[in-house]
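See below for the structure under consideration.
All protein chains but one are shown at their positions in the complex.
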Amino acid sequence: MATLELKGVKKSFGAVNVIHDMTLEVRDGELIVFVGPSGCGKSTMLRMIAGLETLTQGQISIGGKRVDHLPPTDRGIAMVFQSYALYPHKDVRGNLGFALKHAGVDKKEIEERVNNASEILGLSDLMTRKPRELSGGQRQRVAIGRAIVREPDVFLFDEPLSNLDAALRVHMRVEILKLHQRLGNTMVYVTHDQVEAMTLADRIVVFKDGQVEQVGTPLELYRKPANKFVAGFIGSPAMNFVNANAVDSAVMVAGTKLCSSKSAAGEVTLGVRPEHLILTEDGPFSGVVSVFEHLGGEAFLHMTLPDGQLLVAKLDGENSFSTGQPCSLGIRPEHCHVFNKEGYRIAE
Amino acid sequence: MRTLAKSGTEQTHRTPVRWYILVFLAPATLIYTVFAIYPIIESLRLSLYQAGDGQGIFVGIANYAKLFGEPLWADQFWNAFKNNVLLFVMHMLIQNPIALALAALLSIPNLKGAAAYRTIFFLPTLLSVVVVGFIWQLILSPLWGISPAFMNWLGVGSFFKPWLGLESSALITITLISIWQYVGIPLMLFYAALLNVPEETIEAARIDGLNGWWIFWKVKLPLILPTLGLVGILTYIGNFTASFDLIYSIQGGLAGPDYSTDVMGTFLFRTFFGFQAQLGDVYMGATVASALFFIILVGVGLYLFGVQRRLQRYDS
Partner (left out) sequence: MLIKERLSNAGIHTVLIAYSLLALFPLALILINSFKSRKAIFREPMGLPIGDSFSGKGYASVLSNSDFPLYFSNSLTVTCVSLVLILLLGAMAAHALSEYRFPGDTFIGIYLVLGIMVPIRLGTVALLELIVNLGLANTLTALILVYTAQGLPIAIFIFTEFLRSVSREIKDSARIDGLSEYRIFFEVVIPLVRPVIATVAVFSMIPIWNDLWFPLILSPGEETRTVTLGVQQFIGQYTVNWGAVLASLSVAIVPVLVMYIIFSKQLIRGITAGAVKG
């Protein structure tokens, strides 16, 4: 049980700056998720928290105590890796108990904690198997079990589910969520899958090129993305961006006012989520259908505007369109996101 | 604020010395440096000296001038060099194609008995050249070998020749024996490379309408080109150094008959230790070794910059 504090953390490998300046407070018992595209520094940040990577600058505290000078074991953390990182020559029981045995915890206590963890994760029948005799999901469970056994203050997960197939990933995601509810520990979870981020997180930290773009609850990020990058990253299919004009605090597309924004002026970008577009009789977006994808319960309509811009709309599965057919879409003003030329959100 | 700033600077300066890296690296580096690299460099240095009172005297490239200038030395050198080149060419033309062919057959999926064949083909490689040399003398000797009787039995007795004893055939016979022994090494390397060709690639080729033979030529062979290059350079190095053992144990230090099987290794050995009437000479020995060093360097250089660069690696 502990808070986690990052203060002005910087990291560079030689001349390459990987983390620019990171300051963040994670509350006790919070599940925080780092998301961002590949190579943006999520793993590096996590590894610095774990103590596997040194800091170039800044401080890290866990439970109010500075830990950035401590070796990994003494930080009160446990980490679950993408590749599971199980010891191939030890069986499940051996893997679960290894850290405790090494730390000199007495046998009965180890036994108790290992059994407890294996029960939580449903590993009890697999205790004598070697990692190579386990399925991917089972291996991941052992990896998580190994972390639980250590009873850490902070759990660190580095893309723990990316090596699993889609169905298993959904299943394990739910298990991790349940685990968090049950143990109530502080957790830091790295992923590049925004669905995982949205479903698991108490708060999400969006990374890009070693910089934090936005920190907030999933809904905050969804409803009020701070910039175009976050807006495009959160939500699926991704948000549409359309060129627009702001005149006298009215945001116009093709001569039609869509919403109003007091501080907007000149050229702006209008962001519209596919699920917020609705079919209309005449505009403000008119064009022709370029692709119509039917998924059963819902459908994606890809529309080309006269000036060549593309829009994707998420529609009800009842609809049906054919390629080349003219169509028309609209949006409610409260669903409009307006960004300035630099890509930042403009307040209403 | 003050404490914060202080600890911040402390931190950037505090990188503990990682002694364990030294502990892991030092023993290997030390033994290797003292017993492999130092002697080679020291030999290069000695090649610039000649015997004097007590210590050697620096003579510049006089030893090399002698080695390449005086007919007594130059004839021996070029004879050994020529034999080495022949040895290398014959290994490339005979040993490596055989190895490739056998490896290709062995790597046919689901081949029955593949493990047994593999073990058998590698067996001769395991043997000491002393053993191999003796085995083949036992077979080929005109006096006490079994070939004469065996060939008589086949009715081709009149074709028997003391192959190891004739100037015209000694080197090629030695080559064939060497191939018999060492074919296992390129074979293993080819075999491993062929097994590493991804199954999907082969299946894709099959779908494209290629059959077994063409798959080998058009798909597998290009993919194992780097291994071909590696085998080439290993053959080259082996011929210039390891060929000593077989020739010494079959033909002795004089590499008979009449130096027809003399190679750089035997030449170096004779120069260094002396043989019969000839006296051993440390400095000329070092000179021959250094010449050999440069020959190998040229080969390795050609390989690294010419062959290997062009042969693209298709890793993973």
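Going by the order they are written in, the chains are A and B; count residues from 1 in each one.
Keep this in mind: contacts are C-beta pairs under 8 Å (C-beta built on N, C-alpha and C of every residue); 3 or more make two chains touch, one makes a residue touch a chain.
What you see is a predicted model; the values in this text were computed from it and never measured.
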Out of B:127, B:156 or B:204, which touches the unshown chain? B:127
Can you tell me which of B:29, B:168 or B:278 touches the chain that was removed from the display? B:29
Consider the whole complex, including the chain that is not shown, and state which of A:2, A:55 or A:78 touches that chain. A:78
Residue by residue, what part of chain B touches the chain that was omitted? 18, 20-21, 23-25, 27-29, 31-32, 34-43, 45-46, 102, 105-106, 108, 111-113, 115, 117-131, 134-136, 138-139, 144, 146, 149-150, 180, 188-189, 191-193, 195-196, 224, 226-227, 229-230, 233, 237, 241-242, 244-245, 248-249, 265, 268, 272-273, 282, 285-286, 289-290, 292-293, 296-297, 300, 313, 315
Residues on chain A facing the left-out chain by the touch rule are 47, 50-52, 71-73, 77-79, 81-89, 98-99, 102-103, 146, 158
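Note that only the chains that are shown with their structure count from here on.
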Centroid of chain A to centroid of chain B, CA atoms only: how many Å? 55
